[in-house]
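Just one protein chain is left out here, and the rest sit where they should.
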Amino acid sequence: MRNKIHPTLDSAVGDIRDGARIMFGGFGGAGFPNNLIQALARKGTKDITAISNNCGTRDGELGLMFKNGQIRHVIASFPGPHSNYFQEKLAAKKVTLELVPQGILCERMRAAAAGLCAFYTTVGVGTEVAAGKEERTIEGKRCILEMPIHADYALIKAETADELGNLTYRLAARNFNPIMAMAATTTIVEVDEIVPVGAIKPEHVVTPAIFVHRIVQAKGVRYAG
Amino acid sequence: MRNKIHPTLDSAVGDIRDGARIMFGGFGGAGFPNNLIQALARKGTKDITAISNNCGTRDGELGLMFKNGQIRHVIASFPGPHSNYFQEKLAAKKVTLELVPQGILCERMRAAAAGLCAFYTTVGVGTEVAAGKEERTIEGKRCILEMPIHADYALIKAETADELGNLTYRLAARNFNPIMAMAATTTIVEVDEIVPVGAIKPEHVVTPAIFVHRIVQAKGVRYAG
Amino acid sequence: MPDKPRLTREQIAHRAAMELPDGAYVNLGWGIPNLIADYLPKNVEVYFHSENGILGMGRRARPGEEDYDLVDAMKVPVTLIPGASFFHQADAHLMSRGGHLDVAVLGGFQVSEKGDLANWKIPGAKGSGGIGGAMDIAAGAKKLIVCMEHTTREGSPKIVRQCTYPLTGLACVDTLVTDLAVIDVKPEGLILREIASGWDIEGLQKLTGAPLMSLGRAPEIKFL
Partner (left out) sequence: MPDKPRLTREQIAHRAAMELPDGAYVNLGWGIPNLIADYLPKNVEVYFHSENGILGMGRRARPGEEDYDLVDAMKVPVTLIPGASFFHQADAHLMSRGGHLDVAVLGGFQVSEKGDLANWKIPGAKGSGGIGGAMDIAAGAKKLIVCMEHTTREGSPKIVRQCTYPLTGLACVDTLVTDLAVIDVKPEGLILREIASGWDIEGLQKLTGAPLMSLGRAPEIKFL
């Protein structure tokens, strides 16, 4: 049996090299892998392409990554007015941004996860997000072509992992985490609790172990802001 | 509150008109809406386009629909060697068939569910299923364009529904059922048990109630073949 | 000369709440729409969807009741109603984009006579801006209601022939509830359905950047 459990947060992110494409889970303060983000800050990986719904808050979530200047490019749907470190770096042209509608962000990650090459959607037609994208009419509807978003790593947060890597999530802390787990080449999860194999009922597994490559238990750091 | 619970199988399928496009859940003997199928046989709806992985067995599952001559066109991945009534009708040109790779069948239904217009896949490139489909190369990969599969109705089987229509499934009887529930305009579910609202933990719901329009309790008829 | 009275933000929300049919699955956007849940008629039960993966959202959490794993799309701690469910964000947007929501209510900066919506970015505003879930919801809801003031603070019409702000979606708005009127967007144009007390269509037209039509004299906005 492959042992996926890492003893420390630092070992779990230990091989993430400069220039990596990384998905970061979480939405609205819930389900962010804050402890893994802090480990990545300690490691000092640079030139990251970050794929995340938000760009963090002053002190929380991805904020630290921008404060440290570790991120070069962002793919996000709502960077957020409180993402001050991101906004500063963007204004100073030290970070570039691709804005993506939230559902299309999910869908492009899922396309990567599912081995699809591209898809057509009506979302964004006639708006700024259609710029540079192929447009055509299908079944009478104007639609644009959207490409998969792949990543080298997903850093996610779950409530419980069993020792094989099956995951469950608490309440709305689920959000982007299961999608990113499926989409990235290597998925690293911080969890509140690791339980023995068999402790999660097979019908209750949300992210099957096949999508999880590294597990680390972390005391949750939470940011309400 | 909308009451989704139907008193009888017959009332649950009562408005299904000739020519309807219907998805039928189930795979390998598990999770077939056998009681709803029998009600549809009693009703006698004709010229059905059936979307289902299999075409039933001699006595089971969709077999009855073919025996009765109720189905005109089938979209399936594996009609099956034991689908004798289907094979007879096909040989007699009383039924037409579109064969679709199983995962693409799922994905085309999901595209309908998710409001996507079309998608490109490498699956089927260079094979019979690519016939008549647009081909192009994306990121160096040959791929073909696949269209959503919509349906007027999904007839599915779940283990438990709460009174709002939240569903859970037993073991591998889940299979196509949640996908079809999302893809069809009207989803009709037969269940072993209807439980009070709140009896299913929100994290354990597999098909949220938004996808379920009619619920009927049915004693399960099961076919092992 | 003081203006005639207009609806408050709460009254706009109240009037919009009356558009929700019993049993509907509903998504409420930022701003005025977020006030709607407080004004549901007693005999109407609706199910609130949040694009972060909740169906069956209840009222906001009271002080001391907050659980920051249970927040809405505005990051505000909420509660659940019995029969709620959780799912991941892709399924949440499958619901919004795939036509599963009966009604979505969004805020708006501009709405065109064709029902184009601009609600995510003010030209020239500082910062990155952010789209969030608005484009998916606008594209996919069975019925889209926009709640907004009828004019900008400077008095310019927000209902226009052609949006000049960055667009959220084309021809997506079905109904407008403003502080002055309830207006349906139809193929033939903007149809005035109700008008605020004390106003007439001529006065309203002056504050509206696209032609308003009316089937007879539009009744006053009333609150249930």
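In order of appearance the chains are A, B and C, and numbering begins at 1 in each one.
Keep this in mind: a residue touches a chain if its C-beta (ideal position, glycine included) is under 8 Å from a C-beta of that chain, and two chains touch if they have at least 3 such contacts.
Fair warning: this is a prediction, and the values are worked out from it, not measured in the lab.
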Which displayed chains does the hidden chain touch? A, B
Which one touches the absent chain: B:K4, B:R21 or B:R174? B:R174
Can you say which of B:A30, B:I51, B:A118 or B:V189 touches the chain missing from this structure? B:A30
What residues on subunit B make contact with the chain left out of this view? 27-31, 53, 55, 76-81, 83, 86-87, 90-91, 97, 99-104, 106-107, 109-110, 121-129, 142, 169-179, 206, 222, 224
Touch residues of subunit A, complete complex, unshown partner: 1-2, 110, 112-116, 162-164, 166, 182, 197-198, 200, 202-203, 205, 208-211
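The working rule: only the chains that are shown with their structure count from here on.
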In angstrom, rounded to a whole number, how far apart do the mean CA points of subunit B and subunit C lie? 35
Averaged-CA centre spacing for the pair subunit B and subunit A, given as whole angstrom: 33
Touching at least 2 other chains, the residues of subunit B are 114-116, 202-203
Multi-chain contacts in subunit C: which residues touch at least two other chains? 86-87, 93-94, 97, 139-140
